[in-house]
Each structure stands twice: as structure tokens, then as C-alpha cells.
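The complex appears here without one of its protein chains, the remainder shown in place.
Naming follows writing order (A, B and C), and every chain is counted from residue 1.
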Amino acid sequence: MKKPEPLIFELSQPGRGATAQHPPGVTAELPQRLRRRSRLPLPEVSELQAVRHYTRLSQMNFGIDTQFYPLGSCTMKYNPRICNSLALLPEFLGRHPLAPASTGQGFMSCLFELQEMLRQVTGMAAVSLTPMAGAQGEFAGVAMIRAYHRARGDTARNEIIVPDAAHGTNPATASMCGMKVREIASRPDGDVDLAALDAALSGATAGIMLTNPSTLGVFERNIVEIERRVHAAGGLLYYDGANLNAILGKVRPGDMGFDVIHMNLHKTFSTPHGGGGPGSGAVGVGPRLAPYMPVPVVSKDDGRYRWLDERDLPQSIGRLSGFMGNSGVLLRAWVYMRILGAEGMRRVAEYSTLNANYLLARLVEAGFDAAYPGRRASHEFIITLKRQARETGANAMDFAKRLLDHGYHAPTTYFPLLVPECLLIEPTETETREELDGFVEAMAAILREAAADAATLKGAPYTLPVRRLDDVRAARQLDVAWKPAAA
Amino acid sequence: MKKPEPLIFELSQPGRGATAQHPPGVTAELPQRLRRRSRLPLPEVSELQAVRHYTRLSQMNFGIDTQFYPLGSCTMKYNPRICNSLALLPEFLGRHPLAPASTGQGFMSCLFELQEMLRQVTGMAAVSLTPMAGAQGEFAGVAMIRAYHRARGDTARNEIIVPDAAHGTNPATASMCGMKVREIASRPDGDVDLAALDAALSGATAGIMLTNPSTLGVFERNIVEIERRVHAAGGLLYYDGANLNAILGKVRPGDMGFDVIHMNLHKTFSTPHGGGGPGSGAVGVGPRLAPYMPVPVVSKDDGRYRWLDERDLPQSIGRLSGFMGNSGVLLRAWVYMRILGAEGMRRVAEYSTLNANYLLARLVEAGFDAAYPGRRASHEFIITLKRQARETGANAMDFAKRLLDHGYHAPTTYFPLLVPECLLIEPTETETREELDGFVEAMAAILREAAADAATLKGAPYTLPVRRLDDVRAARQLDVAWKPAAA
Amino acid sequence: MPYIPHTAADVRAMLGRIGVERIEDLFDEIPRALRVDALPGVPPALSEMEVSRLAAELAARDGRRLNFIGAGAYEHHIPAPVWQLVTRGEIYSAYTPYQAEASQGTLQIMYEYQSMIAALTGMDVSNASLYDGASALAEACLMAVRAHRRSRSARILMPVTVNPAWRRAARAITEGQGIVIDELPYDPARGITDPKALEGHAGTDLTALVVPQPNFFGQLEDADALTRWAHANGALVIGAVNPVALALIAPPGEWGEGGADIAVGDAQPFGVPLSSGGPYVGFMASRMEHVRQMPGRIAGRTVDADGRTGYTLTLQAREQHIRRGKATSNICTNQGLLMSAATIHLALLGPVGLERVADACLARTAELVSALTSIGAIRCAFAGPRFHEAVLLLDRPVAPLLEALASDGIVGGHDLSRDYPELGHALLVCATETRTAADIERYAVSLGRLLGRAAAA
Partner (left out) sequence: MPYIPHTAADVRAMLGRIGVERIEDLFDEIPRALRVDALPGVPPALSEMEVSRLAAELAARDGRRLNFIGAGAYEHHIPAPVWQLVTRGEIYSAYTPYQAEASQGTLQIMYEYQSMIAALTGMDVSNASLYDGASALAEACLMAVRAHRRSRSARILMPVTVNPAWRRAARAITEGQGIVIDELPYDPARGITDPKALEGHAGTDLTALVVPQPNFFGQLEDADALTRWAHANGALVIGAVNPVALALIAPPGEWGEGGADIAVGDAQPFGVPLSSGGPYVGFMASRMEHVRQMPGRIAGRTVDADGRTGYTLTLQAREQHIRRGKATSNICTNQGLLMSAATIHLALLGPVGLERVADACLARTAELVSALTSIGAIRCAFAGPRFHEAVLLLDRPVAPLLEALASDGIVGGHDLSRDYPELGHALLVCATETRTAADIERYAVSLGRLLGRAAAA
């Protein structure tokens, strides 16, 4: 009986407004030729209308704060509320990024400490916090690799090797840096195929991008060998550390021989995802790449903090943002890491791994197929519904949509691309055993439903604000902005 | 398919905890004989569990921020979010109420200004902000009336006259002050029956408690005459100003001759209701009662603010709280009033009255019966479903419950007690015409449903987290606290 | 028009539907002579931006200081989720849950809160809040008079060690009903209620004895002995307790043989900031036999038409909106938002967290007392166990010292000279888990300097 929530534009009436938000009126002079000619078709609504509208919209979302959200590769763990409170302290919020460094020593000390902590947990030589998300961290990393080879006159190296399991940002980043992408296959056990690697390595190899544990949810057991071969071939090693949850305090990319790593602070270090960001893709580098780090970087001299820029790091790949990156995200990560401390970080690895292996074991007991049986799960793991899809017609998408009706967010579907009908499941360390058990029960119920009544399953979801959406129509009859009715 | 939300105790596991909230451990000495012997059966949950639980619970509520909430006599208008932000400024929040007044001049200046503004809008001689809700304001008012008569040696005056339409707190307050309650009838047109008043007035009359506009939603047209008669009989007049929405800047209780008034800042002045408080029941007094005001009261001498207490006001009825009342609510009211300004306050009266009269007119057009036809609505009005109940069997409760399914909070039901099957409807000034129209449509739809299918109506609601609740069982099989299972 | 959504077209259409010309016509039942058309004393409107700036400047003028006062309001760490959750619109902007089906969130929180208060106090039932600790004590006195079936005297014994503001409020609120409050002196050595003071009352018609725990001086009373005496003398026992302390010390439900009859206090230490004095949240719990005499809202668990568990307001026949002049109290709006904050706070602390807080309060106060008394010229007024407050005796008037400390960024304690002149220059100080060793040191150094003495290392 409740009506769907209209667009804010549909709530608008000419002459209405949240007028408490209007500054006192002044008339300003501006030549007519420079003035806007068209009406500004923004909505005219009261403050209550806006508050009610966006409150209602928010209630249509699943979030970590309301549901178990085992979206693989996304690390939907609890985002401590204190991180938000402290990042929003008025002094941090009110500070202009270009105000003199003398007015930001407190803020910069947090960032410096964060750089140091990230250095420790990755085992790298130096850290730059400036990239604004994982993909930009990747960009910085590949750009540094490119700059390194160029600085050595090694200009023929224009290929980046990427395993087929890699996240889409890896090849996209390589292209963005003007590199050619060479994809190599994974073996059936999930590790990189060393023969394929050898075949790909050449004098054109600029580097390899690896995720370890990979997005197949397994730890690359040949990592030492891979490192040896790539370095021997003159390439560098890039570590996609979007997610360090499985290795924090257990094993360090620097110790594995990687030359550069990016870290998604919005995953491992629990800043919120905000429905699509903001993130932070801080990069750590080994000694080879340190001169090329993106600026700015915080330094501490004689107890004073200051920003290093292109003048301090003349070989830097440059700056990637208008200021110094997503400071507010960095502050949240700093708070999180200070509360966890060294021991807390190790526990992240331990309990996220425990939860993943437990959930995998229980799902297998419940009749699901592990994509990599016999392997340990890292912080995540894959089940494949290939058999179920064949037997019942219900595919991974149907399972995912039906889970929503059970009050669980779906795992990542159809990624990595090489595993058919896959669900990539990442429970994270902040979920209770009871919650995991509830998820297993729901999956088991859906499995039964698939066998008994696949049609119902294919119609899911039923209890959300909308039923299954027509994506094809969305792309074909493109409607991406509301337009005022031609009056 | 979604499970009901368990109790927080049911999410508990021994040994679990939101340990980031634990202060560093210390061992403190305390004699064994003083120690607690029983376990402390508080829930042991993780921080995520608590956040998720209370976020989910919140989603089970209707609030102004999500629904039209025309609960008569409750003034569910938009609670500006800025009031919350500013009342929560860290300096206001962190200040101990007993810290020297020199450290609270900013805070006290807000309160002083609030006192002054309330004095202006009520037309009273002085204001005390200390009562913590409407009922405590009433208490203060009746206690002052009592103190006044006593101070004059007029000790026989121990009766308070209360119209039958009065809010329950009025007679309850009179009793609490040791007064006898004399109820007088309202006339069919909603005004006080002057003959009944005369019959009630005597040498025992301490005073009368009036709400004007009354909770019948009409303005008492004989107010001047009532004032004359009560004062002539030696009684004082108490104005229940729980809601000033209909008169703000239009007519002032002081000008009507009232001796004392309480105001619910959590209604007229838009501080939130919080699911049942906090409120503030500031009192305004005429010159007769000024010496008896409850303490503390803010005063300003030579530009410095200080608290007046019993030493400054030796005839005060005393203090009603541990400190100075609900300061945070007072700050919110101050913010609201400063944003409204004098003109904004008048508009509150105008538009709340406009909305009420419009909604009344439209509901009458839609086939509903006004309880007081021919009268103007004030900020609220009553419709009676007596006819519908007789004809269809669906009563006011059924209409109320069915409205919930339409996404509207129900009006106040079965109050005032003298109007059968009544709905007391208060739309407030912050609702749009479209919202009112939507409500009328829903009411009309329910009316049709009542005629066609009263049984469905009586089963409502259907779309809320629970169906209609068994209140009788709740009272008979009293279960008001979770108890740990005997282990 | 701030917060008013009406366009000119709306107004025209609406007036037309009502059948009047101007909004002013809607006020035509108000006698013309009474109508005003301006509010000259009210300042003109400000935008949100302007009032924000103004408020921020006023707040900044007050500044922030290191706080060492308790005296009824306590600074504790409040977990960040608490206020981020209670200010969610669905909690913040809901009314009292009159429509239970549309208020299950609030109602379930009330039920959980009641359960937690019952657990803490060791009592059977709790209501869903009263205004604050002081008014809760007053309501407890009135409730005791209603609940005590045999006592006719309406006489309450009230130790002077009860918070003076609470005593004043109890007097002001109960006076109209003819309740007599007799005050009991304290043992000057231990700062707790002198059992000898009770002797004179033995055998008289007593309605109730109030037992503060810890008392206003921070000292721990012999609650067992007091409860035994009261019960032996036919009086009910009202515990007035600090709820944090109950994590460590025996709760009212464990006092004497059968426990106290009513327990009240202020749940402000659970998630409610000092906030310049309020809103706080009074709590009240009692034995089941007295539940029908209890004031305030109570949520109960029941089932819906489909047999599902749900929550609703219950025992409403006690309340003013049903029973009117015969209600247990006039209370209507209470402290819902703070009740929710307290519930979430307790859920986050859990038994272990709350015990740790209580332990830290005890330990920090001991450190504070030792740091300040080691300055010299300051001594502790009372011997015996205490919780998180202590009375210190100084060699000179306290008020000017407190002003000087305030200029130094320290709120040094509460001056007792008005309420307890017999103590001389007495200062009530407090330290909770929020005060660090460095804070205490800073206070000691500052005070030492003001007293012209160096604090001992």
C-alpha cells in the first residue's frame, strides 16, 4: 500500500525551499553576458521533505550496519563508529589543506604515524598515502615501475603480466599507464602456472601484478619462485594489496620480495564504503621505487611535520589529486589501527581466516562445491554452482538474489571470471559464528528450493523494495538523468 | 523469511564483548562484604552486533523523519537537525553543571535569551526553564498557586477546576500537589460550560487549569469571561501551554489574564520527542506568582549571567531536578527560536492553523464527521467515527491501525475522552499540502474498506513488523524484564 | 519560510478549499481585543549558518576544561555508536510509542532497558525512565507511601548523606501530599549514616528509609545494616544508587536479607554526556509486588495476532492518560532518548566493560586523593571505603581556589560549604576512568602552585 519513493525532483514545487539554509540575500554584480541563461532545475523542497526522502531512501539499502554482507574481495567488516567521530572533529574538518603546515601539525602527525604503521605491516621501505582508491594506488604503482625502467633507459619494457584471476582494475590500470597486458592462466589448484609465467616473461616485461592471497581465495604457494623468476627477467613485482585481511601480521609483501604494493584502507583498515567510496589506495614501495613515489608525502624533520613535494622528490611520478588524497579516510584508518595495535592486526588475519575456513567447511558439508577443494581458504573462498546450475537451472545470480530475501547480502558473483557460476564469499573477522551459521542455513534452504522449485528462485527477490531489475532495458533505453517536463 | 529481531540478551555469548570500549584494566580494592554477589547479567555482544541490532530496531519505528505523524496534542513537526548539532557542540556537552558560572557564560546566555523570548511569546512576567517536561511544568504551576494562597493565609483553597477535555496530566498534577480535582463539562460546541464553571467556583477554588485552544481543537471563545469569574472567585488561572502552535504571535496567555503557563518546548519549539522524551516544561508566571518560581533561574547582572537559587528566591517552590533541568532541550529550543525569529513564530501559528483547517475541510468532504462542526480548527481538530463504528463495526482503533499500513502514523485515538470514537488530528505546519492530500486519500480508502470489508480492517496492520498486539495479555501475563534462563 | 513548505499557490488553493479569503480569517474566533500582531521582543530570524556561527562562538567562549566534579553527574567515556544511533531519525523523531505496531524499535529498547536496570539493581522490575535521579527519588518516596500498606505516617527517613539537590527536590515534589521527611545525620569520622541516629526512630511508624550508595560524599554506606534495621522497624527501603558502582558493589536487591524495596538513581553515567546539566535519565526499579504503584511508562512483552513476539506499553491503568487524578504520577513525557542511549551504552560495555569502568573509578579516585593530600594542607575528611568521590578538607575557602583552577583549565571539584558548613572548607572531588595519571598530576601541580606548595612527586 506504501507508495514507492518518488524522485526528489517529483517532490518539488516552485517557490518551496529549505529557506533556513539560504544565506542572507545580497545582490552581486555580474555582467549580463556571463550570466546563466537557463533556469536552474534543482528541486525545490522543504527541509523536512529532504530529510524524509533521504531517510527513506537509506532504508532501502543493505549495509554492514544492518546485514551480513559477505561480498568477496570487498571486505565488508564492521566500520567502527569512532573512526567516523574522530575524523569529523571540527578542527580536522575545518582545516584548509593549503593552510600553513604550522597549523596542521596534529593532523600531519596522524598521517605520519599511519605511513609508519603501513610501512611496518607491509615490510616496505616507504609509503605514500596520496592515492584516492585502490585503482589509483595501482596506477601509482605501475607508473612507478614504468618510471623506474625509463630512468634506467630500459624503455622497451612495456608489458605487464596479469594472472587471469586478477581484479579488473589490474589490467585496466596497466592500459591506463600505456602498458600492454599479458594475461597468464592459473592452474586448477589456484596457483599461478609457472610455465605460463616463463612463457610470458621477456625483455619486454615491465612487471607482474599479483594478488596474494589471490582473488581465488588461496595463498600463492610458489611466491618465492615467482619472485625469483620475475626479478631475474628484469621485471618488478606489484602486489595488489586491496585486501590484507588474510596476511596482516602473518606475512609481509616486502618480505615476499615485492617492489610495490597498494593497500585499500577502505577494506583492510575498515573505513566505510559509503555506497561506493571514498577509498584510499596508499602505496608502499621497496628501495628501488622509493624515489618515484607520488607526492605529497608527510615527512618529519626535527619534530616538525611537512609535506614533501616534487621539489623534494624530483623523480616522483607526480601528484594524483588536487591536494593530498582522501585525508578523512586516512584519519579513519589511523584511528582503527591505533585501536587494534600490533596484536589486534594479527588477530584480523587469524579470525578472518578462521571465519572463511569455517564457512567453507560448513557450506561443503551442506552440499556446495569448493572451487579449490583441498586448499585452505584465505580471508575468502569460492564456491561454484556449476553443478547446481546444470541440475536445477538455478544459477549463481538466482542464489544471490534469493539470499537477499533471507536478509543476507549476496557474495560477489561471476568474479573471478575463470570460475563458472561462482560465489566469492568473504565473511570477515567481525561476524559471529551464529551469523555464519544463519547464512549456511539460508544457503541450504535455497539449495533445497532450487531442487524443488527453481522457478520461484529465479523470480527472487520478493521482499525488497523492488523485484529483479531489468538491466538490459537500463542499458538500451538509457535514462540516466531526470529532465524537467517540457513546460 | 527474515527473522524477528531477537533481544540483545539473546545475542549474547559469555566471553564476548565490545572490548574497544573497555578502559585499560586496573585492580581496585574494595572490602569483600561490600561487593556484588550475583553475576551481572548484562549482554555480552560485539560492537557490530550492538550497532546492527539497534540500527535494525530503529528501522521498526515510525518517526517524523520517515512518516507523516499527525498525532494530535503531540505536535509532531519537523525537528530541525541543526538544533541537534548545536546542542551537541563539545563545549556544551562536556561542561559539568556545577562548574563555576564563569566557565558557562556562553551557555547561560543562550538560556537567558530563551527565557526572554518565552516571556515575550507568552506575555508573562518571568520564566523559569527548569521543569523537565510538561507534566513537571504543570506541577510547578499548581505548586506555585498553592504556595501563593498559603502565603496569603488562604489555606482553604484546595480545589483545582479542570474541564473534562483536559489532558490527563492536569488532574494527575492537581492530585500530586495535594489538590482536589473538580471536573467541569464542555458544551457541545466545545467551549467551557459557564454555568458549570460557576457551580464549581467557591472559596475552595485554588485555580483552574485550561488549555486554549483546548484539546478539542477549538479556541475557548469565552476566555475573557472565564478569566473574570475565576479571578473574582479568588482563584488563579493556569494555562496548559503544552502546545502553543496555534497561537504563537497571535494571542498571548498573559494577555488573556492567565497567572501561570507551562510550555512544552518539545512540542511548539520542536525539540525531538525521542520515543518518549526528553522534554522541557518551562513555566511562565504573572507578577503574582513570580516569587514562587522553581529554581534555578538564569539572571543577568552587569552583563554576567548567574543562577538564582533558593537564596535569591526565598519563596520559591524549590528545585525539581538535580541540576537545572533539561539543558540540552533548552539549547535546541533556543536554536529553533533564533532561526524562526518573531516572524517565523507567527508563521507557525498561521500555517499550522491553515493545515489543520484544510485537512478538516477535506476530510469532511471525504465523508467524515467533525466533532465540532462549525468551529474553526486550531492547530488540530477532532473527527468522530461514531457513525462509521455503528454502521460498519470498524472503530477508531481500526482506522488508526489501518493507517499504519498506508504509511501514515495514526492520529491520537480515544482522547479527549468525551468524544466517542475520536481521532485527534494535528498535521503541523511543516507538512506539505501533498502529504495532507495523501492522508485524505488513505482515510477515504479506509472508509470504503470499512463499508466493504470491515473484517480486513479489523485485522490491520498487515505490513508492519508485527500484527495487532495483545495488550490484555501484556497486562495479565506481565513480562517486563528479560531474565537469564536458570542455568 | 523556515521549515514551512507552503507555496503561494498552495495557500491560495487551501484557503479556497476551506472557504476563507485570508489565513487571518482562521483566527476569527479569538476575541479581537486579545489579538497581537507582532512579537517585538523576539529577535529577527537568523539563517542556519548564522545561528551555527553564533552558537559555536558562545560554546568556544565557554571552552573545555579538565573536570574533577561528580556530585551527581559523572563524566564517562561514551562509545561512539551510542549517539550516532540514538540520533537516527527513527529514534530521535518518534513519539512515545502509543501505536505499538509502528514503534517496535522504541518498545523493544524500553524492554531491554528495563531488563538491564533490573539486572543492575537486582530488582524485579524497572520502569522505562523518570526525569532524573532527583525526581526519581521524589517519586520513590511517593510510591513508598502508596505501596506501604500498614504505615500511616507518610514519614521518610532521609540521610543527610543523600545528594542535597535530590533532598531538596524530594521535598519540593512530595510536599503537597503531606509527606514528612526526617533527616538523619552522619558519622563525622566515616561520612556515612550513623546507625545510632536511627535508634530514636525505632518503633515509630515509618514509611521508608532512603539508603544512598555510594553516598554524596562518595563513601560507601553500610547498606546491609541500614536495610536490616528498616525492615525490622517496618519501613520500606529505597536505595538511591550510582548505577556504575553496582557493577562492583552489592545492588539494592542484595541488601540485608530480602533486599531493598525500591531502587532509584540517575542513569546519566550510561551514555549521557554531562551536557551542562541535562537531559539525564532517572531510573526506578522495584520488587514485583509494588509494580502497580510504580510511576512512568513500562513496556511489556506480548504476542501479536499471528502469535509473534512483540512489545507494547503495559499497565497503563497506572498512568495519567487513563487514571487521570488517581494515577501513580503525573509523568507523561519522560527521557526516552536518554533511556535508549543508556541501553546502547550498556550493551556495548557489557558486564566486563562496566566492571572495568567501576574498577577504574575506584582506582583513579584513590590516586587523586593521594595526589592531592600529598600536597600538604589538604586532608581527607572521611575514612572508609569509597567509590569515585571524596571529600577533601582545605585550609582556606574553596570558592576562590575553584575560580583560579578554572582559569588554569581545571574544574576542580564541588564546594561543600553551602550544604555542609560544618565541614569547613570542604571540597568534593571525583575521578572516573576518563581521568589519566597525567590529568591527576596536572591537577595536583596546579593546586599545589595555588596553595603555594609543591605537589609531592
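Throughout what follows, contacts are C-beta pairs under 8 Å (C-beta built on N, C-alpha and C of every residue); 3 or more make two chains touch, one makes a residue touch a chain.
Predicted, not measured: the structure shown is a model, and the values here were computed from it.
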Interface partners of the hidden chain - shown chains only, full complex considered: A, B, C
Contact partner of the left-out chain, one of B:Pro80, B:Gly106 or B:Pro427: B:Pro80
Contact residue for the chain not shown (choose from A:Ala143, A:Ile161 or A:Ile208): A:Ala143
Hidden partner interface residues of chain C, rising order: 47-49, 52-53, 77, 79-80, 84, 87-88, 433-434, 436
Residues belonging to chain B that touch the chain removed from view: 13-16, 19-24, 45-49, 51, 55, 80-82, 84-85
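Here is the rule we go by: only the chains that are shown with their structure count from here on.
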Furthest chain, CA centroid comparison against chain C: A
Centre-to-centre distance between chain C and chain A (centres being mean Cα positions), rounded to whole Å: 46
Separation of mean Cα positions, chain C and chain B [Å, integer]: 20
Geometric centre distance via CA averages, chain B-chain A, whole Å: 47
Overlap residues in chain B, where contacts from two or more other chains coincide: 16, 20, 47, 51, 55, 59, 64-67, 78, 80, 82, 90, 339, 430-432
Residues of chain C whose C-beta touches two or more other chains: 1-6, 10, 47-48, 79, 81, 89-90
